[in-house]
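Following this message is one structure expressed as structure tokens.
Removed from the display is one protein chain of the complex; every other protein chain stays in position.
Order as written gives the chain letters A, B and C; numbering starts at 1 within each chain.
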Amino acid sequence: MRVRLQTEPFDAAAEVAALTGGRTDVGAVVTFTGICRASEGGEPVTAMTLEHYPGMAEAEIARHVEEAERRWPLLGVRVIHRYGRLVPGEPIVLVVTASAHRHDAFAAAEFLMDYLKTRAPFWKREERPDGARWVEAKAADDDAAARWSAPAPPRRDAAAE
Amino acid sequence: MRVRLQTEPFDAAAEVAALTGGRTDVGAVVTFTGICRASEGGEPVTAMTLEHYPGMAEAEIARHVEEAERRWPLLGVRVIHRYGRLVPGEPIVLVVTASAHRHDAFAAAEFLMDYLKTRAPFWKREERPDGARWVEAKAADDDAAARWSAPAPPRRDAAAE
Amino acid sequence: MKILYFAWMRERVGKAEEDVTPPAEVATVAQLVEWLAGRGEEYAHAFANPKIVRAAIDRTHVKPDAPIAGAREIAFFPPMTGG
Partner (left out) sequence: MKILYFAWMRERVGKAEEDVTPPAEVATVAQLVEWLAGRGEEYAHAFANPKIVRAAIDRTHVKPDAPIAGAREIAFFPPMTGG
């Protein structure tokens, strides 16, 4: 399964091995791991609960994986997003992209993360010493996602890599 | 050691764990793995030998790690580059960057890879069915490295992440 | 049709889902929001700022002018904060 939503932790190394094991066409693997932090905007965070829209979240992420595959010549993709309660230090999200050349793997991983931040139906509720509150969406994340809205960038010539 | 040159394989998961274990300030970890491919420019490659300049390679990479730390607020960096003979499917290079926010980790990892490709004193010799030959430097790699030569980009406001 | 609420909209409405049968003149998402907002104080609170309410019909993001005819499941939620 290329897209997985789960409460349990993930094993990034196992996902990379599953994408690259036994093949010799992959030249670049980019792995992004998002981790729960103990502070946000200078204020302490003691835990975080991730709510999601079951069914839609999987479908929405899968659509973005397909879009990434249309934009860049990828040889493998994995997206794992956890939900439920997480404490600081715990991993939240994993994106792995594999391609022949590094620029495609980097771009696809950034694209997927920018979209996960703004379009995947997840909502974070932070527990702070003075109570819990829902995290507000950030304009910077919308801006980051918007940069991909232009027509797909020209593919780099693979032979020139 | 943040920069290591070695003949033996590396363990990306162990490097990530060393950077993130026991801390709760890291929100984003980007890992890049470069892998030896079985073909280049449409022609088969049966193996590759990486020659390097001992002493200078370590120093040159360490300087670029320091430059990355000046440009982005990083919480950890690892660069491991292998040398010697490698066959297709074997990992060549590992870059790990850790930061509070994803854009900094992505940018620093791309910066380090672009510089490794063009400024670190390594030379690849490919073995092909019709003989061995030294890999020629690619203009696309010089172009990729050149985009970092402008003054350091403005840091994104961490609170806006 | 089935209506789902997520995050603080779920908390404000006081339920995660419900079945509703809006009158025939409720044709778009925006009209459904207006109709739901009139169903009581908890709904008025949840839909107090329609501009930041996001909607999905049958698990696909839609805009306020999307028609709701034929929809089986309509979800309302705040801007997303995943990743």
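Definition applied: contacts are C-beta pairs under 8 Å (C-beta built on N, C-alpha and C of every residue); 3 or more make two chains touch, one makes a residue touch a chain.
Note that this is a predicted model, so its numbers are computed, not measured.
Displayed chains that the missing chain touches over the full complex: B (touch as defined at the top). Seen across the whole complex, the unshown chain contacts subunit B at 34, 50-53, 55-57, 59-60, 81, 92-93, 113, 116-125, 134-138, 141.
The definition used in the following text is that only the chains that are shown with their structure count from here on.
Separating the CA-averaged centres of subunit A and subunit B is a span of 21 Å. Inter-chain spacing, taken between the CA centroids of subunit A and subunit C, is 27 Å. Subunit B and subunit C have Cα centroids separated by 47 Å. The residues of subunit A that reach two or more other chains are 34, 113, 138, 141, listed in rising order.
For subunit C, the set of residues touching two or more other chains is empty.
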